[in-house]
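Missing here is one protein chain; the remaining ones are kept as they sit in the complex.
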Amino acid sequence: MSKPTPAFGFNPTDELNDLRMSAKALPLYEHVKRFITETVAPMAEKYEALGKNRVGEERWQYAPGQLELLNAAKDQAKKEGLWNFFLPDAETGEGLSNLDYAYIASELGKVPLASESMNCSAPDTGNMEVLERVGTPEQKERWLKPLLNGEIRSAYAMTEVHHASSDAKNVATSAVLDGDEWVINGEKHYISGAGSPRCKIFITMVRTSPDAPAHKQQSMILVPKDTPGVKIVGAMHVFAEDHAPHGHMHIVFDNVRVPKSNMLLGEGRGFEISQLRLGPGRIHHCMRSIGAAEKALDLMVERGISREAFGKQLAWLGGNVEIISRARIEIESMRLMVLKAAKAMDVLGNREARQWVHMVKAMVPERVCKIIDQAIQMHGALGVSQHTPLAHMYAQQRTLRLADGPDEVHHLVVGRNEIRMHEGSKEDDASMAAVFRN
Amino acid sequence: MSKPTPAFGFNPTDELNDLRMSAKALPLYEHVKRFITETVAPMAEKYEALGKNRVGEERWQYAPGQLELLNAAKDQAKKEGLWNFFLPDAETGEGLSNLDYAYIASELGKVPLASESMNCSAPDTGNMEVLERVGTPEQKERWLKPLLNGEIRSAYAMTEVHHASSDAKNVATSAVLDGDEWVINGEKHYISGAGSPRCKIFITMVRTSPDAPAHKQQSMILVPKDTPGVKIVGAMHVFAEDHAPHGHMHIVFDNVRVPKSNMLLGEGRGFEISQLRLGPGRIHHCMRSIGAAEKALDLMVERGISREAFGKQLAWLGGNVEIISRARIEIESMRLMVLKAAKAMDVLGNREARQWVHMVKAMVPERVCKIIDQAIQMHGALGVSQHTPLAHMYAQQRTLRLADGPDEVHHLVVGRNEIRMHEGSKEDDASMAAVFRN
Amino acid sequence: MSKPTPAFGFNPTDELNDLRMSAKALPLYEHVKRFITETVAPMAEKYEALGKNRVGEERWQYAPGQLELLNAAKDQAKKEGLWNFFLPDAETGEGLSNLDYAYIASELGKVPLASESMNCSAPDTGNMEVLERVGTPEQKERWLKPLLNGEIRSAYAMTEVHHASSDAKNVATSAVLDGDEWVINGEKHYISGAGSPRCKIFITMVRTSPDAPAHKQQSMILVPKDTPGVKIVGAMHVFAEDHAPHGHMHIVFDNVRVPKSNMLLGEGRGFEISQLRLGPGRIHHCMRSIGAAEKALDLMVERGISREAFGKQLAWLGGNVEIISRARIEIESMRLMVLKAAKAMDVLGNREARQWVHMVKAMVPERVCKIIDQAIQMHGALGVSQHTPLAHMYAQQRTLRLADGPDEVHHLVVGRNEIRMHEGSKEDDASMAAVFRN
Partner (left out) sequence: MSKPTPAFGFNPTDELNDLRMSAKALPLYEHVKRFITETVAPMAEKYEALGKNRVGEERWQYAPGQLELLNAAKDQAKKEGLWNFFLPDAETGEGLSNLDYAYIASELGKVPLASESMNCSAPDTGNMEVLERVGTPEQKERWLKPLLNGEIRSAYAMTEVHHASSDAKNVATSAVLDGDEWVINGEKHYISGAGSPRCKIFITMVRTSPDAPAHKQQSMILVPKDTPGVKIVGAMHVFAEDHAPHGHMHIVFDNVRVPKSNMLLGEGRGFEISQLRLGPGRIHHCMRSIGAAEKALDLMVERGISREAFGKQLAWLGGNVEIISRARIEIESMRLMVLKAAKAMDVLGNREARQWVHMVKAMVPERVCKIIDQAIQMHGALGVSQHTPLAHMYAQQRTLRLADGPDEVHHLVVGRNEIRMHEGSKEDDASMAAVFRN
């Protein structure tokens, strides 16, 4: 018989099953929703209009007026106290729990630029969390402070060009100590946000210790974007979008030299940091995806009741009403799973809660893709055009099925854990390769 | 934009999102689990063994010794206070909330006879709830009391042979007042439990008022099983099982006469009572289904790790580990949805919570069928045989996709509600037919 | 790039793409259809009626009158020349190609007893083919002749109780030579047809040569059912059906002695024979499944247009019309795939065509299950009862997903072959284990 683990909360009175937002977070939540409606949404519309019709290289600069618009919203957010609330239990004090943040992040997922306006956008959130948790005072002063102030942005340089990065041991970008400097050589791509002129710093996964055990070979190191040898080759597209000027950049590190002190936490601890970083990052994505799914369902139903064919509203033709029902059921299921995973992180800690995080990461983007796809179908050809947000939303969610580990890897971890519970064993994630060689 | 309704609990601090079992129910929950393991499971095994090899008509009687075994367990349950706890807010006092019951019912779903041992088995639960809510003192004395004591059992005679009973207006069994008696004529089938010699009373849906508006034509009336004219034609099978002696009976009502006082609540109020009855009934089924799904996953993984082919454990062959992962994710999603629906019934009342009940009824049996089917596949031919419980479990869950409204009807109600939220309208369930004629 | 193989028929003018039945088979096909309608269907109805209400042990004998009915139909079939036409290129002369047979078998799949009435029912067909291909003159005289005459029936004893029989190397039932006799010990189950009093002979897979290479250890041997030591333990159920008196028997071989001359083809050649036997057996199942799917769609549509709810025919409610469309599309797709596989066997030979056979075996039963399941859903609770053939049809098709190799194994072979085409390699089936250990 299966052996319950704390992660599954089999004690039904456990705090784990209390998925209420805290009373103290409610005003913030209401405030954020108001701020999105009143400030972000109109700003985002103007911002997008300014960016239209820009072509070629100029697309990699912000259009005149764009940053002014965005910065005004950010200043306003800061003034209203809607700032950096993504960071749980931080010394900086906001102290929003993962659960409270989950409710808010779902709202952030509905409107473009909402996250960024309140300094809660990826990949900065994860990077700030890493710096806050493991940075030295100097590293914090130099990079965390301007990030927390929204003055600069950052990138997370993880994915390798030539190796399956779902397997962390595959990191091939090397860092070799030469005197007081690490010399970095390698090639990475899909470095999101690295295209922006405002991006100043990369947290970079490198291999420092090829002779150490498999999970002690990697390190994370700070590489300022303007370091000589950092060459941005181009932008990786996502279903024909380049997301300029943010971008998902292809970068070559060619004898890039950074001071020894840029190492995070210590040599060989890269995998450890990535574990710390990935939990919240993955769940934040999924929280926002709930908001995206809500928006897609909204659009689907609106279209369904505003368009007729064969003498009936589309929503009432064929199986459409069942499609709408199934979308609602999926959304409520996913919402509860995300809330539960967030609560598990709050109550059990990121490590003990990781089964829940893997479950929602394997579950949510795939199902949200399906809902957006059905919303596209309800719109006819308009659904794939630039005149609804759906094609862009689809591209984003589809990419999430690959980012931070493809669905398959998350399923393998979840399934393996289930098997282990039956076997009564307690092996570590690190033994994934062993499992597959089994 | 969509208009939130209280049912969706958009205020995230709302009690609705607190899915913890109450502290006072925890001892009962633990007690029930212990009782199932220590008393019910061994009893059920002996009970089943006694029933083996019985053939033909004798199968419709309990085998010698069976009732003694079952009654001993029931007496023990009663003595230990594990009795009738299904009934929320009853005058009889147990007062278990739907949420608390949901946790317990999931355990009941894992072991045969667990529900009945504690007098919590369908269709008696629903029938007792109806009698408790709308019965006259005389009706309660005559029928509710022995049901609550576990002395008799009951059936719910709803489904018609010749009409789609998912559409309540289709009830054709007539009841005509003749002096002080109602004279009932008609034909029903799938009357579960009516085969048992212990079944003494049917709550019967009849049509009394053909000239009233569509939803005021039906009434519910008490028909003792031994009334002259009640003819049991035979048992409806479920994937070749007849579930004797319980049975799902085909019954003809041929000039059956019952006193006027057997009417429940009043003429023309049958649809109203059926709404009251269906909410809890549907959710109880789904709660137990969660337990069944857990058991199927348990069996799937056990088989997967205890059998080898091509030099590997089955669990690690091909896509099996992903199948296991997806089953776990579905189970946790369904569990949370069932808990949320139960909580909604507690907080909002059955009527306001009905969207949640429709969602889980449309969601749970279909997905549990899939998990059981995958467990069957992992077992090879053994999975469809009598040597695992899986084929029987599949037959039960597959039937649930048809009982108390087929999946399609629940999806149509959920989808319609979603559309209505967008349209801002508030029409009643009663207008379903209008919708489809739309 | 992929390397086309003959099996995929990339030369588009190839005979492989001519899926027409031969002109000479058409009269037989028409005759068979007429015979089924006029003779088999009414006979099957009477036959089934005679079998009703039989209970306990008597069920394992034919009911009085049953065999007379069946034998009359068989005699009639023989007289009309509708006999043994399953056997391609046989010395006995019928010479029906696999393709021609595929069209006919689809008709056989629609009506119970149609196959048996024309001596074309499993497992006899496969057993007769084995005897015809590899039997000695004595073996043919003793067993093939009465089988071809329809005087006796046979079983194929392959599946082991304690080992995954999808991996042929797992055969554990041993046969040891002792003088002029093989002494057999082991335990098998799901031996279909072994329950019938008419079943006289088992083709039995045993392990004779434990020290030979993995695929040379097994042999096939003839074991008369009445040999001392053959103990029938009981019948394996299939979703609560025991298919008495045919049955899927659990059998213990306890020091069963048969003459040395009962060996088929030679020691160590069991795997070779099983390959020969499985190709046609698998495709015959799938041919009949097409007929079953047609019947399920027929029933689904008939129900859909004869029943109303909410003021509309069921067929026009919700997504039902799309379900009907998808069923038709699946049926036509499966039909073409089965015809193509049959043609491939005719043109390329069983070995070269095996990729096609694996494809249809992986494809057809799973999809037919789905169509039958949807037909059940359209019928409401009636669909799972004994009053439609659907539950029985579902049980049969569901079992086909496990028999002769579970779906997963067929997918693994098909996928592996696809990979091999890309790799340009040509390894043998025998290396399956190597692949999984890869």
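Order as written gives the chain letters A, B and C; numbering starts at 1 within each chain.
Assume a contact is a pair of C-beta atoms (placed from the backbone, for glycine too) under 8 Å apart; a residue touches a chain by one contact, two chains touch by 3 or more.
Only a predicted model underlies this, so the values are computations on that prediction, with no experimental measurement involved.
Chemist: Pick from C:Met118, C:Val171 or C:Leu339: which residue touches the chain that isn't shown?
Modeler: Going through C:Met118, C:Val171 or C:Leu339 one by one, C:Leu339 is the residue touching the chain not shown.
Chemist: Any idea which of C:Leu96, C:Leu148 or C:Val301 touches the chain not displayed?
Modeler: C:Val301
Chemist: Just the residue numbers, please: which parts of chain C touch the chain that's not shown?
Modeler: 1-2, 8, 11-15, 17-23, 25-26, 29, 103, 294, 297-298, 301-302, 304-305, 312-313, 315-316, 320-326, 328-329, 332-334, 336-337, 339-340, 359, 362-363, 408, 410-416, 418-419, 422-423, 435, 438
Chemist: Could I get the residues of chain A that touch the absent chain, sorted low to high?
Modeler: Within chain A, the residues touching the omitted chain are 53, 55-56, 159, 164-167, 170, 189-190, 236-241, 307-312, 314, 317-320, 376-377, 380-381, 383-387, 391-392, 394-395, 398-399, 401-403, 406-408, 411-412, 432-433, 435-437.
Chemist: Name, in rising order, the residues on chain B that touch the hidden chain in the full complex.
Modeler: Against the missing chain, chain B presents residues 318-319, 321-322.
Keep in mind that, in the parts below, only the chains that are shown with their structure count from here on.
Chemist: Same or different: do the copies chain B and chain C touch each other through matching residue numbers, with over half of them shared?
Modeler: Copies use mostly the same positions to touch.
Chemist: Taking each chain's centre as the mean of its CA atoms, how far is chain A from chain B in angstrom?
Modeler: Here chain A and chain B have centroids separated by 42 Å.
Chemist: So, what's the distance in Å between the C-alpha centres of chain C and chain A?
Modeler: 52
Chemist: Rounded to the nearest whole Å, what is the centre-to-centre distance of chain B and chain C, using the mean of the C-alpha atoms as each centre?
Modeler: Here the centre of chain C sits 39 Å away from the centre of chain B.
Chemist: Which positions in chain B are in touch with at least two other chains?
Modeler: 312, 320, 408, 411-412, 435
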